[in-house]
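With one protein chain withheld, the remaining protein chains of the complex are depicted in position.
Entry: subunit A
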Amino acid sequence: MSSDLSTLSLRKREEKDMADRHSWILDSRECHKLHCAAPKPTTSADFLAVKCVDIRKGNHGAPKWLIPWGRDRCASIRGFEEAASQEIYANDIVFSVHIPFQGQEMSPWFQFMLIILQLDIAFKLNNYIEDNAIVTLDVAMAYRDELSDPWTELARSVEQRKLQCAFHAPKTADNQGRSYECDVLPLIELGSVAHKYYLVNIRLPVHNVKKINMGIGEINDLHLVTIFQNGGFTKVWFAMKTFLTPSILIIMIWYWRRITMMTRSPVLLEKIIFALGISMTFINLPVEWFSIGFNWTWMLLFGDIRQGLFYVMLLSFWIIFCGEHMMDQSERNRISVYWKQVVPIAFGSCCLFIFDMCERGVQLKNPFYSIWTTDVGAELAMAFIIVAGICACLYFLFLCFMVYQVFRNISGKQSSLPAMSKARRLHYEGLIFRFKFLMIITLACAALTTVFFITTQVSEGNWKWGEYNIELNSAFFTGIYGMWNLYVFALMFLYAPSHKNYGDDQTNGGAAVSSAEELQLTTTITHADGPTELYRLAGKEAQE
């Protein structure tokens, strides 16, 4: 009787156990539901390499892939003391990492994958890291799409990385076993994640005579940190792009139709606004959809080029916009007039383009490549970046100077406004209004972008807002992206030339417009064929 009772309660208990099995883990992960709603732009996952032992003697024949866990797991050791006692040599030890963790799959939605190497090196009094130590890694990467498939090689290379480690305690016997603080080393950069499972095998071959991997300290562990875009963020991003592309495209067509309706040929400012529209559309075009189906490794590079092109257009637009609102009666309307300002832009962006080609372009061939790993490469890269930085400074000096000039002219004009004829006054008021308007929205956008940038750099990326955990970073990324789209949209909408004949009521107004004045007005941009939308709004305002 009592045993019946106990077995019954036992069974109940076990049932409850099963139900409870994951309850405490679930409790702690409640927040995940909210994370799911707004995922971070990127995720990192820390993989600790398993120290496999390649038991085949001689290491010949077809490359063998050593898997850290699962059915075909390799023979592994926990620590290197074990290796010493079992007479295992460095060349037989393979650091093996399977990406992702067990029970998970990678997906093309991750878009890219960066793998970073982090070494745990312990300090030993008689085995320390020498100055300018270089670690040589024999890296191989493989993939497969089904758990039962064999591994297919993706890339293989012998890479060298400079160890930059600091030891913050005094180098005494007491501090043996303490870890160095080492900078992370970039290892692999993949432009697409087309496969489900990846495997990285790393050897640290030791060669006495060639001095390979000597004086690198006691490496105890090797971590691979993998960074990729979150699938959820990619989806949100794609949705946004897919939505934004037609809206910018439609306004672009409308804008160009407005221009072609004019009797004159388009002026420079109109052209540059149109070019800005094109480059925005170019960014917007959701070609990334194809990366879900195709293994396009060049997407990272392509994205960089698109973004760079947009920046070039935006910077050029600001210069030309300022120049065309200078109101100093000189004929511009040609890009060659702005050579001083455009040259730094072109040169700087060329530098960055070459740099990017050297880094991400070469990575298409060899995903382990990084320009920063060699001394010459690093200096070259630094040179490119410094030149680009100088160009950027030059550009901003020019831009600030031009903005200053415009404001000086505006204040000059404003004082003489009351004395002008009505048409002239309206014309200048319009110019001043549209300049100030653009100035304000540009500054607002720039300020928002800067604030976003600083916030993402400083904060940890999420704010608790009552119950909700808001992912600041993704909110900002999408927000800023949407904002600049809106900016370009607004430019095209507000600065499109008006096809309406507007000159009539001006002349009916009875103000005498001298031919000299007519001539002067035509030199500045769009007025010859009527005002822009914004100008019209401003004009109406002024009339009221």
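To be clear about the criterion, a contact is a pair of C-beta atoms (placed from the backbone, for glycine too) under 8 Å apart; a residue touches a chain by one contact, two chains touch by 3 or more; residues count from 1.
Basically, contacts and distances are computed from a predicted model.
Set against the options "Protein Wnt", "cyclin-dependent kinase", "Cytoplasmic tRNA 2-thiolation protein 1" or "TBC1 domain family member 15", the UniProt name belonging to the omitted chain is "Protein Wnt".
Annotation: of A:S179, A:S192, A:T297 or A:N485, A:S179 touches the absent chain (contact as defined above).
Within the whole complex, the absent chain has one touching residue among A:S107, A:N366 or A:Q405, and that is A:S107. The omitted chain makes contact with just one of the residues A:L66, A:I93 or A:I345: A:I93. Across the interface with the omitted chain, subunit A contributes residues 2, 6, 9-10, 13, 17, 21-22, 24-26, 28-29, 32, 35-36, 39-48, 50, 68-70, 73, 78, 80, 83-84, 88-90, 93, 97-98, 100-105, 107, 109-110, 114, 116, 118, 124, 126-127, 177-179, 184, 186, 204, 206, 208, 213-214, 216, 218-219, 223, 225, 227-228, 230-232, 235, 304, 307-308, 352, 355-356, 359-360, 453, 456-457, 460-461.
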